[in-house]
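Taking it in order: structure first as structure tokens, then the write-up.
Here the complex is missing one protein chain, while the rest keep their positions.
Chain naming follows the written order as A, B and C, and within any one chain the residues start at number 1.
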Amino acid sequence: MDLQALLDEIASEVVPILGQGKVADYIPALASVNPTRFGMALATTEGQIYGTADWQAPFSIQSVSKVFTLSLVLSQDGEALWFRVGKEPSGNPFNSLVQLEYEKGLPRNPFINAGALVVTDRLISLTGDAEGALLDFLRKEAGEGAVHVDESVAASEAEKGHRNAALAHFLASHNRIENSVDVVLQSYFRQCSISMSCEGLAKAGLFLARHGLRADGRRLFTRSEAKRINAVMLTCGTYDAAGDFAYRVGLPGKSGVGGGILAILPERGVLCVWGPALDSHGNSVAGVEALDRFTTKTGWSVF
Amino acid sequence: MDLQALLDEIASEVVPILGQGKVADYIPALASVNPTRFGMALATTEGQIYGTADWQAPFSIQSVSKVFTLSLVLSQDGEALWFRVGKEPSGNPFNSLVQLEYEKGLPRNPFINAGALVVTDRLISLTGDAEGALLDFLRKEAGEGAVHVDESVAASEAEKGHRNAALAHFLASHNRIENSVDVVLQSYFRQCSISMSCEGLAKAGLFLARHGLRADGRRLFTRSEAKRINAVMLTCGTYDAAGDFAYRVGLPGKSGVGGGILAILPERGVLCVWGPALDSHGNSVAGVEALDRFTTKTGWSVF
Amino acid sequence: MDLQALLDEIASEVVPILGQGKVADYIPALASVNPTRFGMALATTEGQIYGTADWQAPFSIQSVSKVFTLSLVLSQDGEALWFRVGKEPSGNPFNSLVQLEYEKGLPRNPFINAGALVVTDRLISLTGDAEGALLDFLRKEAGEGAVHVDESVAASEAEKGHRNAALAHFLASHNRIENSVDVVLQSYFRQCSISMSCEGLAKAGLFLARHGLRADGRRLFTRSEAKRINAVMLTCGTYDAAGDFAYRVGLPGKSGVGGGILAILPERGVLCVWGPALDSHGNSVAGVEALDRFTTKTGWSVF
Partner (left out) sequence: MDLQALLDEIASEVVPILGQGKVADYIPALASVNPTRFGMALATTEGQIYGTADWQAPFSIQSVSKVFTLSLVLSQDGEALWFRVGKEPSGNPFNSLVQLEYEKGLPRNPFINAGALVVTDRLISLTGDAEGALLDFLRKEAGEGAVHVDESVAASEAEKGHRNAALAHFLASHNRIENSVDVVLQSYFRQCSISMSCEGLAKAGLFLARHGLRADGRRLFTRSEAKRINAVMLTCGTYDAAGDFAYRVGLPGKSGVGGGILAILPERGVLCVWGPALDSHGNSVAGVEALDRFTTKTGWSVF
């Protein structure tokens, strides 16, 4: 299969829908992104890298970062992590606060914001420097220059972060976090403000396609643990559209409101797409379409 | 790999936990089942069948039937079905009625009871005889003698069916069903009352592992549609423990309160386990454990 | 104070808003009522009766009937009734099913439909003929010819009653009712289908203004119990607008989707207003306005 040609073909096929949807507008740095941009990269476990369109342009990875913080914490805490956060899909967004209340502050999964705050809190406790640990990991997997924190995004996130602050205080009221609310929030906002390209993210995610093996050949965690993160991505990775994403794309994936989606092809490689215009669930319209076309053309869904 | 030896090994390994959990007790026919029974069967796409322990004993398939009614309706309605029922995980059980109310009677997925009632309603409209169509399908896939309706279960289901009646009337109040409430309920209760063995169910599910090909070589639906049913099973098939099931087992699966679980190994085959004692989510304790051990030992999870 | 002149004045003042709002349209018999009709009656504890506009025209009393069934049951069951139904306001309508689920089928108060079904069920158990008991009571208070059951409304209610059927089956699933679901529903639909005029209803409610004394001088229940029914009317009598009704009108009141509202002036008398066009909460727009004007002009709110 000519993978480069395939990516190019998909890039041309999605042109008509570029700009469909709505760019995240809660902070200026995201609102000003051109909604018709599109990039797609494929990094294979055999070491090849393919890319099309804006695949080397940096964008705000936002919640895609949650895959990496979860992996880092799970590699140290192991199964004990699941006493701090669940691993069930969260139902519709309306229910998020309800569920948190009903379950006495135990976040339903590590990819909703409340769960990511708990994971961040834990990463702070484990490393003393959550941001440093995350950036170091990403640079080791994707290359030194592949990653930077966008300070203007970080400042805006903090300023507009009342909803996350509400969640963090709510968690604190249930004794669900170990560090101070302000420290956790600050760290959380900064990890959401990381900029990477499709190329960088695809490389950074390869340890999941290699079932735990990092770029330098060392093992982050067991084969079984890698599979389990893939399972959590599939059931919880795309907000309240996880069922639809599994149905259409059939791959473990994690999206962010910056328009990026990271998708794992177990044992084969990692896809990363970027398209800033989002559907009503917060997932990239062009990104989901491109991934859908990729798995339909290749038959490489996990099902 | 010696699959027969593997099944036997797993059967002996789960012996210590047999009886852990609680047998469904809302109707006498289920309450009286011996909680320590256990069976497991594997039907391969290459035509082999393996089984261990009580793998040929009939049990009440209950909600496992929902996979087959969904498949039959999807084969005729295609994507149009999703205007009648969603395909997202349902969150915790407490939320089921909330979500149904919030989403104006659109059931969240075809495997919660409200969704299955809508699918049953549609199967009645399409076939005129939903029960006949379902039994005919199951017998063609699993063998003439593999299937029967347990009349005592059916009568008990109808008698104890106030919650399903509440759901059906609620759906009717939102104009979500086409046939009379009583007709839909009657048909639904009877399909839940089907008895089959692990062997029979494993064979009956092979069309999903073969991506749409039935036992006689004809196609029920496209490869893509088969994959999509697998996706719905993975995200929604085990009540509000779908995330945990994906995490531990990593296979598309559908459970029933009779203690059965059907799990699909795409392109390889179908597993069916049975253990009547259930965990708090309504899934067989021994069944989930046996499947977990199977995928851990073989590495055959989809992730 | 010239009460007749006051009622006439209010009737002329509300003319500009007659027709504002929306007539209940879920059954034809209600949908066809002229939205600009208006009536108001005042029956005093001293035996006077005043009325204006359409005060002698019969209308469908609908949920106003719940005050009378509650009173009849409370007069026999006493405080024990509150083990079957709560007496707290129900919050917004969206939450009704949630609350019922959360509280394991215990209806929040006797004036939401679920609670009224429980009260009806109890009245059936106590009397053997709930409808007969209710009609007999109303006729003894308001006069023989003041009450009849509108058979076309009753038939329509039964036909369109899926939501109430859902509630009744849900209650049955929690063992909250004693009689068969069908018998309870039938009785409930018929009590909602009673037709009376403002004059008749105002007279029928006088036992509450007289703190328990019926028209014939006998006592239905104690002074204290009468006050307590007034309290339940004030906190729960006007759907999810009880707070606003207390704020504007300041009287115990019970409304129905036929456009009637019964309001108690403790020790002074009973007001009944009728205006078929409803606000978004299901209360008569003109009715609430007329009552607001009445208590503002007289200062006779309970506060």
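Basically, contacts are C-beta pairs under 8 Å (C-beta built on N, C-alpha and C of every residue); 3 or more make two chains touch, one makes a residue touch a chain.
Keep in mind the model is a prediction, meaning the values are calculated, not measured.
Shown chains touched by the hidden one, complex as a whole: A, C.
In the complete complex, the residue from C:58, C:105, C:161 or C:250 that touches the missing chain is C:250. Within the complete assembly, C:227 is the residue of C:22, C:140 or C:227 that touches the hidden chain. Here the missing chain is touched by one residue of A:165, A:183 or A:215, and it is A:165. Interface note: of C:205, C:253 or C:266, the residue touching the hidden chain in the full complex is C:266.
Only one of C:19, C:39, C:58 or C:86 touches the chain withheld from this view, namely C:86. Remark: the residues of chain C touching the chain excluded from display are 86-92, 94-95, 98-99, 102-103, 108-109, 223-224, 226-228, 230-232, 234-236, 240-244, 246-248, 250, 252, 266, 296, 299, 301-303. For chain A, the residues in touch with the chain missing from this view are 94, 97-98, 101-102, 162-163, 165-170, 172-173, 181.
As a working rule, only the chains that are shown with their structure count from here on.
If you draw each protein chain as a dot and join the dots that touch, you get a simple line with two loose ends. Comparing the CA-atom centres of all chains against that of chain A, the greatest distance is found for C.
The most centrally placed chain, judged by C-alpha centroids, is B. Each chain gets one centre point, the mean of its Cα atoms, and the points for chain B and chain C are 47 Å apart.
With each centre defined as the average position of its C-alpha atoms, the distance from chain A to chain B rounds to 32 Å.
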